[in-house]
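The complex appears here without one of its protein chains, the remainder shown in place.
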Amino acid sequence: MSVILAENNYGKQAVRLVTVRRRPAAHELQDVTVAIRLQGDYTAAFQEGDNGGVLPTDTMKNTVYALAAEHPFDDVEDLGLRLTGHVLRENPRVTRATVELTEHLWERIENDGTPHPHAFRRAGGEQRTALVVRDRAGEAVRVQAGLQDLVVMKTARSAFAGFPRDRYTTLKETTDRLLATAVRATWWYTVPAVPFGARWHDVRRHLLATFADHDSLSVQQTLYAMGAAVLEGVPDVEEIHLSMPNKHHIPVDLTPFGLENRNEIFVATAEPYGLIEATVRRG
Amino acid sequence: MSVILAENNYGKQAVRLVTVRRRPAAHELQDVTVAIRLQGDYTAAFQEGDNGGVLPTDTMKNTVYALAAEHPFDDVEDLGLRLTGHVLRENPRVTRATVELTEHLWERIENDGTPHPHAFRRAGGEQRTALVVRDRAGEAVRVQAGLQDLVVMKTARSAFAGFPRDRYTTLKETTDRLLATAVRATWWYTVPAVPFGARWHDVRRHLLATFADHDSLSVQQTLYAMGAAVLEGVPDVEEIHLSMPNKHHIPVDLTPFGLENRNEIFVATAEPYGLIEATVRRG
Amino acid sequence: MSVILAENNYGKQAVRLVTVRRRPAAHELQDVTVAIRLQGDYTAAFQEGDNGGVLPTDTMKNTVYALAAEHPFDDVEDLGLRLTGHVLRENPRVTRATVELTEHLWERIENDGTPHPHAFRRAGGEQRTALVVRDRAGEAVRVQAGLQDLVVMKTARSAFAGFPRDRYTTLKETTDRLLATAVRATWWYTVPAVPFGARWHDVRRHLLATFADHDSLSVQQTLYAMGAAVLEGVPDVEEIHLSMPNKHHIPVDLTPFGLENRNEIFVATAEPYGLIEATVRRG
Partner (left out) sequence: MSVILAENNYGKQAVRLVTVRRRPAAHELQDVTVAIRLQGDYTAAFQEGDNGGVLPTDTMKNTVYALAAEHPFDDVEDLGLRLTGHVLRENPRVTRATVELTEHLWERIENDGTPHPHAFRRAGGEQRTALVVRDRAGEAVRVQAGLQDLVVMKTARSAFAGFPRDRYTTLKETTDRLLATAVRATWWYTVPAVPFGARWHDVRRHLLATFADHDSLSVQQTLYAMGAAVLEGVPDVEEIHLSMPNKHHIPVDLTPFGLENRNEIFVATAEPYGLIEATVRRG
């Protein structure tokens, strides 16, 4: 019998990097979790334990800290571009280097409306993400940006009706339900050099505004509208993927207690939940 | 051999309540996790399986939804006061009713600075908490308020030096370290009837301002200063307990790479961590 | 206004210690998370930032590793006894030292029934715990042992009926429900020197056997029976505290689908859940 090594990759996950830039007027803080993943010609490593070309994952971690020190970055995408370039250049066996970056967002603490120069508050569960993929072939590099755990809810203008009914259907139609989700969005830029920070805020603004204002007939339709709004509003975005769990809020039946629920009292449920995912792209 | 029942309690945890109040100008959203705990004369229940006086925890859950529907509340403390009162009144065997409330905070989504009337964004990991304890004896009721997971960091004005050194000491003294923590604070009000919402914001403002501005010689000292500021600034607070994990950020040693770390590059560590806790009260 | 420091403590949490003892026949593995907490005369530290007597939590961490290296231990309680003794002896300002130990359990991998000498499998979510509290006053030391996340279920001989009904009651009586819980038990030994490992297994065996065999009229009654069985069967135990969440499994209503549920199909729910807690002790 013959056994072969098919797809494989290895790398370092969960490298926690915090940088402080001490400018005269105020400190700037960046808080990022970095993951590096390498693909290449590693058959001898897997089959024979030949570590001759196996860059230790410990060295990958060191490289993150060293390059962050040598090359201060404004956007996490820039750190990813530098890291992938370095790793490909120094390791001939690598054919593809991928760096994932998850930025934990901080806001300045405010005193009577004045932002503090060196005190910060974690902005919440929402995270900014980026993915840089660099191939040796053709020296191609692609940049994806994203956000995750953007938890939103609307209490009006959300319906779900007109769906098929079968032997197992018990769901009632509704024209006025709560719609809540934790948006995960990832989008690819047309080129690997755009003003990353400004574009991220552009995309986020379109996602939020569309979610809020859309007359929703379903999560599917709202998801599509959000993606389409990004493509229409942000020319640098080539395509966008959205993953939106339906965080169900179920009206409590108060009739056993002799009360009426005027669409005001809900139980938030965690399990089970719907999940709707789609990619929207330019035609 | 004789065996006896000592302290005991039972109740319902993790009752998830979301309410929407549909006012003409805008909707209002409250999102709370409620826990109820009863203490009383339950020896027959534990020893003999006599359920005659055992209010089912399922009924406790129903009671949360029913009372929330019948009595809209502005502050979670008010829901706790009503629930404890109801449970004590209806269940003669109960000697103490405790209700814990954890509020998940939402902010309105903004479009160009205008708050949306019915679309919301989860404000982050920080939570507002409350605890209402009502005793049958003397009809006494006490209200505790709190916050948790308020994650903050300061990048200047934090030191730790002058500590004792022994055979196992390797820590270096520092006059300029990062100081990060996830504040958990709980405070008792002098009386169970204060403007709960306004006071909560008062306490939070004092905690944040003191954390930001304090010249910290240790977490202990900063914690005490935060608690003292609350007591000085908010007369309705009788005492405050603070629990502050030291979320260590360790400067990366870049010398092996021929680089100098000018207090700019850190690794954020999750384990192990220091933990400092204290209660500060009026003398 | 006068502000005073009331109860306070500080220490190191989540010190991760793994030891390997390389015996000729087989290796032995211990995997423990240690937490140290000190109480004492720290007013100057909190109020003035005087660190003169503040043993750094980093030193506490080092002390765990050093003492574990110098004094191999069979039971985690022994490590706790040694650590509390060392800390009290070396730090005159400390009046009470508390060490919490959480042991992650491993089993040997078996090949055709033969235990492997140096390969292990994590035994599951269940953990062995211990708590050692040592006071300077009277040189008193107390040892608590425990277990947590012992998840068990019985599919017969569990009922819940005869409970009071009020306006908000919707729960049906049942004579045959699933009973599932995640047992957390902690018990104090009469003296701080018993064969800790053997006793831990004794207690666990009584808990499991009683849970399995008890004719349950309620979680309360089963909890009490489990505690009483421990006190009757293990003379070294002075008292035991049990915390048992009621992990509800709700029969699915299949009638809308034209089917009957013969007590066979359940939905496991995580929220909300009942929680029953009690201490049982010798009379």
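Chains here go by letter, A, B and C, matching the order in which they are written, and residues are numbered from 1 within each.
We adopt the following convention: a residue touches a chain if its C-beta (ideal position, glycine included) is under 8 Å from a C-beta of that chain, and two chains touch if they have at least 3 such contacts.
Model, not experiment: these values are computed from the prediction.
Student: For the chain left off this view, which of C:Asn62, C:Thr186 or C:Thr279 is in contact with it?
Tutor: C:Asn62
Student: Using the touch definition up top, pick the residue from C:Ile4, C:Leu29 or C:Leu171 that touches the left-out chain.
Tutor: C:Leu29
Student: Since one chain has been left out of the picture, which residues of chain C touch it in the full complex?
Tutor: Given the touch definition above, chain C has residues 16-22, 27, 29, 31, 62, 65-66, 68-70, 106, 109, 111, 116-126, 150-157, 178, 208-209, 211-213, 249, 252, 254, 256-257, 259, 261, 263-269 touching the missing chain.
Student: Contact with the hidden chain only, please: which chain B residues?
Tutor: 167-168, 170, 256-258, 269-271
Student: List every residue of chain A that touches the chain not included in the displayed model.
Tutor: That gives, for chain A, the contact residues 1-16, 35, 37, 42, 45-59, 61-63, 66, 90-91, 160-164, 166-171, 216-221, 223-224, 227-228, 231-232, 239, 245-246, 270-283.
By definition in this document, only the chains that are shown with their structure count from here on.
Student: Which chain's C-alpha centroid is most distant from that of chain C?
Tutor: Comparing chain centres, A lies farthest from chain C.
Student: Would the interface of chain A with chain C count as same or different, where same needs over half of all numbers used to appear in both copies?
Tutor: same
Student: Between chain A and chain B, what is the gap in Å from one C-alpha centre to the other?
Tutor: Whole-Å distance between the two chain centres: 29.
Student: In whole angstrom, what separates the CA-based centres of chain B and chain C?
Tutor: So the centroids are 24 Å from each other.
Student: For chain A and chain C, let me know how many angstrom lie between their CA-based centres, rounded off.
Tutor: 37
Student: Tell me, which residues of chain C touch at least two other chains?
Tutor: Answer for chain C, listing residues that touch two or more other chains: 167-168, 170, 270-271.
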